[in-house]
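Heads up: the structure comes next, in structure tokens.
The complex appears here minus one protein chain, its other protein chains still in place.
Per-chain residue numbering starts at 1, and chain names A and B are given in the order in which the chains are listed.
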Amino acid sequence: MTITLKDLSRRQERFVGGHRLCSGCGAAIAARQLMLAVEGPVVVCNATSCLEVSTVNYPYTSWKVSWYHNAFENTAAVASGVEATFKALRRTGKIKKDYRFIAIGGDGGTYDIGLQAMSGMFERRHRVLYVCYDNNAYMNTGIQRSGATPQYAWTTTSESGLVGRGKVQTRKDIAMIAVAHGVPYVATAAVGSGNFWRDYIGKVRRALDVDGPSFIVVLAPCWRGWRYDQSMTLEIGRLAVDTCAWPLYEVVGGDWQVTYTPRQKKPIREYLATQGRFSHVLVPGNERLVEQIQAEVDGNWSRIQALTSMGAANRA
Amino acid sequence: MRINRIANPAVLPTVEEIPLGGILGDGGNSVDYLTGMWRAQRPVFYRGRCTDCLLCWVACPDAAIALVSSEVQGVDKEHCKGCGICARVCPLEPKAIEMHEGGVYG
Partner (left out) sequence: MRLSSIRGLTGDGAAAEAMRQIDPDLVAAYPITPQTEIVERFAQFAADGRVHTEFVTVESEHSALSACCGGAAAGGRVMTCTASQGLALMHEILYIAAANRLPIVMTTVNRTLSAPININADHSDTMGSRDCGWIQLYCLDAQEVYDLTIQAVRISEDLDVMLPVMVAMDGFLVSHDMERVELMDDGDVKAFVGTHEPTITLLDDDNPISIGAFVGPEYFFEHKIAQVRSLEASLHVIESVGAKFGERTGRFYGTMETYFLDDADVAFVALGSAAGNVRVAVDEMRAKGIKSGLLRIRSYRPFPMEQIKQALRNAKSVAVLDRAVSPGAPGAPLFSDVCTTLFGLENGPRLISVVYGLGGRDITPEMLLPVGDRLMDLANGKSTPMRQYLGLRE
């Protein structure tokens, strides 16, 4: 059944305004659309992050669901405890309703410092949806590089200068890490224009239906850290997908499926040109860097297409 | 415009008045915190042009597009931060939301 905006608009907003996230923040959109997607009782465990610190600032909270922030690297562990206790309390009849559990963290709290806890949660098969909103750096502490920062992107700890050219390494593939854990539902999503809201919300709902762990990483553009005009957040997200820098796919029971294929795959230069964090890459003489980034994007896209056809063959 | 609670020292709680563990029970009360003064530009809504596609509504980071029965009424001036995403995402020509310079209305 197709999700319509009209249906969504009838739902109660459980992520409300008055939070302190920047104007035009991709993470705010990701969190809001997440809460529009979730139906029924839910508990959200939130890592220390832009989202956490800006949405629950004593004495205010933007969450109309139960929400728990404990620390930075342990969101998945906290959520594991909530979910396990829920199961115990259901068994003894103390809790009657059926709750869903979401652990949400930024790329910092997921790819890097939070990786262990998430790995453990996946391995123990807790029924928790882990949402990583990926803004490509430790934004909360002021735009420092993370394992999710794309190669050659500027951050305050991967500066471009006389010797440095931005982040040296390519980024981790967190969705692959989740797939490698055998997580039954893994998906990538993006805050972007067009129908990306439907792609994302649909994935959240499918993830929550799984009786086991699930993982979604949603690209959440950050204009402060990426250096673009604040009104362009959705367009930047769309461009990331249209250049195949951020492919949209889901992996269901190990079977890969691309959920959006760009009508025309755009050259990566178009994406890089929109953001100040890549301005040093586009300087004449650095064409080799663009080629490297393009090669990485192309290689990744081919790999995903190959995995997708493998999935189709399995299903046939 | 209402004054934000924090700015008013008369309501800062004593040790005895802090709730257990600082736990907040008033879910969604951030709507009492006004972020409208953050604006450097403001969205102007043209009801006559709008088709209620709701793309601006789902894209707003601050849930500041006000609806009644799924129809757009306008912008929540107390919370809109003036990012301009709504204006960019509006698919119409001319757009039903336009960004104007300056954060203050009228």
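Keep this in mind: contacts are C-beta pairs under 8 Å (C-beta built on N, C-alpha and C of every residue); 3 or more make two chains touch, one makes a residue touch a chain.
Bear in mind that the values here come from a model prediction, so they are computed numbers and not experimental data.
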Residue in contact with the excluded chain [from A:77, A:186 or A:248]: A:77
Omitted-chain contact residue, chosen from A:91, A:263 or A:315: A:91
Positions on chain B contacted by the hidden chain, ascending: 6, 12-18, 20-25, 27
Residues from chain A at the interface with the omitted partner, ascending: 41-43, 45-46, 52-53, 56-59, 61, 63-71, 73-74, 76-89, 91-92, 94-95, 97, 99, 116-117, 119-120, 123-124
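By definition in this document, only the chains that are shown with their structure count from here on.
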Chain B-touching residues of chain A, taken from the complex the two chains share: 5-6, 8-10, 13-26, 28-29, 32-33, 36, 55-65, 193, 197, 229-235
Contact set on chain B toward chain A in their complex: 5, 22, 24, 26-35, 38-39, 53-55, 57-64, 67, 70, 76, 79, 81-85, 87-89, 99
